[in-house]
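The structure that follows is given in the form of structure tokens.
With one protein chain removed, the remaining protein chains of the complex are shown where they sit.
Chains here go by letter, A, B and C, matching the order in which they are written, and residues are numbered from 1 within each.
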Amino acid sequence: MLKYTIKRLLQSLLTVFVVVTIVFLLLRLMPTDYYFTEDELIKLTDEQKDDILQAAGLKDSAFVQLGRFYAAVFRGDLGTSRRIMNGKPVTEVIGDRFGISMRMGCMALIISLLVGIPMGILQARHKDGVFDHLGTAYTIFINAVPRLVSYSLIYILGVRLLGLPAMYSTRQTTTSSILPVVCLAMGSIAGYALWMRRYMVDEMTKDYIKLARIKGLTPRGIMFRHVLRNAFVPMAQNLPTTFLLTIGGSLLVERFFSVPGMGPLLTNSINRYDTNVVQILVMLYASMGVMGMFLGDLLMSAFDPRIRLTGKGGESR
Amino acid sequence: MTDSIQTMFDEMPDQGGRIYSTDALEQMTGDSEENLFSFAEYHPEEAERTGYSDYSYWKSVWRIFLKKKFAVAMVILFLAVFIFSFVALAIGKYQYDNLVPDNRQMFISPNREYWFGTDNIGRDYWCQVWYATQTSIKLAAIVALGECVVGVVLGCLWGYVRKLDRFFTEIYNILYSVPTIIYMTLIALMIGRSFWIMCITLILFHWIYMAKNVRNLVFMYRDREYNLASRCLGTRLGTILSRNILPYLISVIILRLALSIPSTIGYETTLSYLGLGLDVNTPSLGILLRNSRAYFLDYPYLLIFPAAIVSIVTVAFYLAGNAFSDAADPRNHV
Amino acid sequence: MTTQKRLAALLLIAALLVSVAACTKTPAPPNTGPGEEVSDPNAGGPQPPVTQTAKELKNWVTYLTTVNEMETFNILYSQNNKELQVLTNCIDPLITHDSYGNMIPAAAESWSTEDNGKTWTFQIRPGIKWVDYQGNPMADLVASDWLYGLEWVLNFHKNEAKNTSMPTEMIQGAAEYYNYTKELPEDEGKALGLDTFLTMVGIEARDEHTLVYTCLAPMPYFPTLATYNCLYPAAPALIEELGVDGFRACTYDNMWYTGPYTITTFVAENEKVLTKNPNYWDESCKRFDTVTYKMVESADVAFQMYQAGQLDHVDLTESNLTTIYNNERHELHNNLAEARPTKYSYQIHLCYDKNLEDGVTPDDNWNKAVANEAFRLAWYYGLDATNYLSRTNFINPQKCANYTYTMNNLVSFSDGTEYTARVRELLGINPDGQSFARLDAEKAQAYKAQAMEELAAQGVTFPVQADYYISGSSQTALDTANVLKQIFTDCLGDDFCVLNICTYISSIANEVRNPKKASFYINGWGADYGDPQNYLGQETYGEDNAYYSDAYSKINDATDPQLIDTYRQYTQMVNEAAAIVDDMDARYEAYAQAEVYMIEHALVIPWYKNVAWQVTHANDYSKIYALYGCQTNRFVNWETSEDAYTTAEYDAFAAAYETGAKQ
Partner (left out) sequence: MKKEKIILSAKDVEIQFSLRGDLLTAIRGCSLDLYEGETLAIVGESGSGKSVFTKSFLGMLDQNGSVTGGSILFEGEDIALLKSEKDWRRIRGGKIAMVMQDPMTSLNPLKRIGQQVEESILLHQQLSPAEARKEALHMLELVGIPDAARRFNQYPHEFSGGMRQRVVIAIAVACRPRILICDEPTTALDVTIQAQILALIRDLQKKFGMTIIYITHDLGVVANVAERVAVMYAGQIIEIGAAEEIFYDPRHPYSWALLGALPQLGVKGEKLPTIEGTPPNLFNRITGDAFAPRNRQALQIDYKVEPPYFEVTSTHKAKTWLLDPRAPRVEQPDSIKRLSGRMTVDYGSDTRHPHEDPNRETLIEVRGMQVTFGTGRKKFVAVDDVSFEIYRGETFALVGESGSGKTTIGRAITRINPISAGEILYKGQRISGRISKELDHQVIKGCQMIFQDPLASLNERAKVDYIVSEGIRNLHMYRDEDERQEMVRKALCEVGLLPEFASRFPHEFSGGQRQRIGIARALVMKPEFIVADEPISALDVSIRAQVLNLLNELKATYGLTYLFIAHDLSVVRFIADRIAVIYKGRIVELSEAEELFRHPLHPYTRALLSAIPEPDPAVERNKRLVVYDPSVHDYTEEKPVWCEILPGHFVYGNAAELESYRAALQA
């Protein structure tokens, strides 16, 4: 188990390394004008711009910068932001926003798990019933219609009809979180319901369900003793990834409701050529991504005795 | 014991529980007893011909698909919208290419002159919406096709050539583990925004999902016996992929094609909203939606029309895709 | 055995998740910061009782869009309005402005020159304290703090080449010192103290309260530079405390303040709160208890919030304005208030050496046409900017009309005559507020005919194709460009000139300007210091620091002799004006003549300025108004009202201001 964990972690590290390097090099291909604000672009001459870039260490060749970056990272120095907040350590820049994104993401996650999974179960239990059709219509609507449209609808409803705050505020976290959390949860509810329903319906056609019926088990008993847990296994694999992605913040929602979270930071830091922030963000996202996959596998192995991650060793006769 | 057997025997379902008399038989068949109890001619070829099934995969797919009334209705609705987008441009009072900004005409709600009202600089919204509809559909179709072509070709290689597995898996990890928006932003800032750049970047980042899908299927079919047979017969890799495996992937490809259209349109609107979408000179529904974001609380019609059309298109393809995947599943061919 | 393994797996997952969660907990949740204790200005509750009869606001809540979030707290480092508008409230300059744009003492009690502006002496006000963000006094502000400030700015390794352009152009030895530090290794540069600096640069602190600058040449307008953030002080004790990197990256809670406010709450991209500095030297000035900035995603969100009573001020977008203006029963219909012009003066900068789309081949057709004065004058007299102006101000488009190169209200003659009024007088333009005043259809037709005749002879084909570049990501720019295109069609006819709208990706400099792909640019210039030289000097021929003529118009690459002669003539006029340092009226008159010459030959075509609409609880005419420097956004001496001002009230303010200005 330990050996496997170490091996997976090393593999993940490699993936993260490759991703960060690619993004790093791509960043250096970007025009450096993004490093300047519009005010600066109007007034600065080319020489002045060059001087500023040189002072920021952005004039060196990409590989020199890459070497410097990794050397610093290995020293544990993740660098400072340049344009998001000049001189502020990247960890703090990200940390501030991560907290907000995570809080909101967790709320949304809890809501969507509490609503989405029972919804999927109910749909599967009463397959082709009214509730199933309603639920399916909901999932179709959410999955098919572009998020921008559905968020706009929620925005209009929430702001115009319910008078909820249109923007996130640190003073009224509760009320101002309602709309963004609803938007976040809305999508994942549909996701969970859809997959839960699908996996359950899949399980219900399996042979062992027939055997359970032949035994004389009640539909309810079949549902709760057999189908539910088995349907949960494929869900389990994706759960950590969705969890990590949710706490990683949603760009669209956070932009829409001025939530100072991770999402806008990502595009802002790229837009502003804040290379250090981008790199560390990418490192963070990539780590969360590979971590999610790894945790998913672990979780699945915990639920499903058939899966032995170590390849051998689980053999007990 | 004999009793019960006897009862059973009497009640055996011999068309009414009696042994036929010769008369009855002759009456029933219009043939003589002699003839009836003579050997019939045996046709081995007839035997060979009996009982072959008239089952056809595609016929069944089609039949089940047509049964999904709602999906079919949505597809028809989509076609209607698509065709109408041309008609609409033709019958509209204004031509997209000759739109003139006019500050006396701005923000006019839909009326007889301006069927969808006017936008913030007083241009007819009707022709903009329909023009954008065409752009969006064109974009989605090109991206979907591109994704499929690239995804299928590389997915086949990924699935069939074991040595490439590690390589493609790593690519998948690289693309999957970070939000695509990072790459999209980088590219948009680096080489700009245009219809074709958008197409290519979307294909660039989305083929992998198609490829992964195809790869799993190829994996499944690769070691089927008929492929072993082909290998045994010395069939080349390309032929195996194109003749033996690809035909089995068609239903999946069509499904992905159909589902990739709503997702592309959704992606396009998101990117447009973030300012990473199409060039502003090429209005798409995403761009109109983004623009309307600034006005929709005052002038909801600027949101409603493009939003409705976007929803029709995406829901239609989503439903059609899912209906098709149901129909394509041989388990449902009952 | 398997059970154990599964248990182990579960434990591992739990551990990892906990550690992920733990990592994220380290930064303090933003809602438990000191902001919680601050009274909530937008809770909608009753305001604290105001003793004055005029129900003034004690707390001010305004907004910024999230893209305008601050990127630094170091005022010496900032080059952007988005930070300066906040930070000028935090640290006092030597000199600030009043609501008419006059210079008034701030940290400097007085200033003077004895040699026509070659050296300038500032008397620093005694008793000013550096305070921390909670208002606790930390140190005294003394003259030498300005030495540290300038050293910081000019030190390549300390300020990373920011804000150097004006000091290096004006202060003796500044450029040399900057280049000196640039050559030093990073460590040495950062370690530099004042010693070398003082030997090289023309600045000294005669005593604790006397600060002397030496300019490169006599500069009568040097004090106007003293309002700018490149001449701000820095507290050496703070630099000492934070270190060089720490000082550059100072934050609101570790920096020191001398200004009317300190920043007490800062949540990035969400909110910041300025609180009255209890130890501010000027106890007489009127300040708010708190000023709150809300960071909003877009102007429309701001409007929503204003309507919900969460903001005291909102700038109106096109659609808001249209809705309110056209609907007489709208609750805000009578509260529309026209803002004052922004400091930018927008011109059409023509490109005299343009290439074709490949960026290499000269576009002869355009170059010949634009070198022809009749061609340019046809534009000058023919183009009616009204529709273009409506894009910013559709109620009073002519408020946005701009007929001069220099921005209004930059400087005035000693008799009170505003400089640009003199220019307009010389140009013979008398705006009536109803139509675009310089328009002259007859002249336009005549010049058009003349141009077509003359140019046809030179082999120019008509219509001339004019390439106009906009950012590919800006819908507003596209809409505006479409309006402009229509103006060309309506005013000059498609047979003369056709506008092509093209887009660039990110860098207009690299993609358009350097390969010379655009026919013209519409660009705004805001002054850095209070002298017409700052405007007119950008358009001279053959001079390095003439920014527009070199970088945009590419006049130094042009070949047409007649055009060059015109430019030379203009350059000479500007230089003559600049040489007059003892008589300001004569100096301004000479500049006015040069400007008129430039405009009458349509070397550059003045185009518009920004006058927007708003709904507000503050009287703009009571605020600091300056066209240069960065003092405009100081929240001092504002007149405010609990109820939003009405249009009528605002008109009255404007009228009162006009009379005040005359005096």
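Criterion: contacts are C-beta pairs under 8 Å (C-beta built on N, C-alpha and C of every residue); 3 or more make two chains touch, one makes a residue touch a chain.
Since this is a predicted model, take the numbers as computed values, not measurements.
*Asks:* Which one, A:R68, A:H126, A:R160 or A:R225, makes contact with the chain that was left out?
*Replies:* Here the residue in touch with the unshown chain is A:R225.
*Asks:* Which chain B residues would touch the chain omitted from the figure, given the whole complex?
*Replies:* Residues 1-2, 4-6, 8-9, 11-15, 18-20, 22, 25, 28-29, 31, 33, 35-40, 42-57, 60, 63, 224-226, 228-236, 239, 243-244, 247-248, 333-334 of chain B touch the chain that is not shown.
*Asks:* Since one chain has been left out of the picture, which residues of chain A touch it in the full complex?
*Replies:* Missing-chain contacts on chain A: residues 206-208, 210-219, 225-226, 229-230, 233, 303-306, 311-312, 316-317.
Heads up, the rule we're going with is that only the chains that are shown with their structure count from here on.
*Asks:* Connecting every touching chain pair, does the picture come out as line, ring, star, complete or other?
*Replies:* Graph shape here is complete: every pair of chains touches.
*Asks:* CA centre of chain B versus CA centre of chain C: separation in Å?
*Replies:* Taking the mean C-alpha position of each chain, the two centres sit 54 Å apart.
*Asks:* Quick one: report the Å distance separating chain A from chain B, using the average Cα coordinate of each chain.
*Replies:* 27
*Asks:* Which chain B residues sit where two or more other chains touch them?
*Replies:* 189-190, 276, 290, 293, 297
*Asks:* Out of chain C, which residues touch more than one other chain, so two or more?
*Replies:* In chain C, the residues touching two or more other chains are 304, 505-506.
*Asks:* Mind listing the chain C positions that touch chain B in their complex?
*Replies:* 298-300, 304, 317-320, 322-323, 387, 390-391, 394, 472-475, 477-479, 482-483, 486, 501, 503-506
*Asks:* Which positions of chain B touch chain A when the two form their complex?
*Replies:* Listed in rising order, the residues of chain B that touch chain A are 170, 173-174, 176-179, 181-183, 185-186, 189-190, 262, 265-266, 269-270, 273-274, 276, 286, 289-290, 293, 296-297, 300, 303, 307, 310-311, 314-315, 317-319, 322, 331.
*Asks:* What does chain A use to touch chain B in their complex?
*Replies:* Counting only chain A, the residues touching chain B are 15-16, 18-19, 22-23, 26-27, 29-31, 34, 140-141, 143-149, 152, 156, 159-160, 205, 248, 251-252, 255, 266-267, 270-271, 278, 281-282, 285-286, 288-290, 293.
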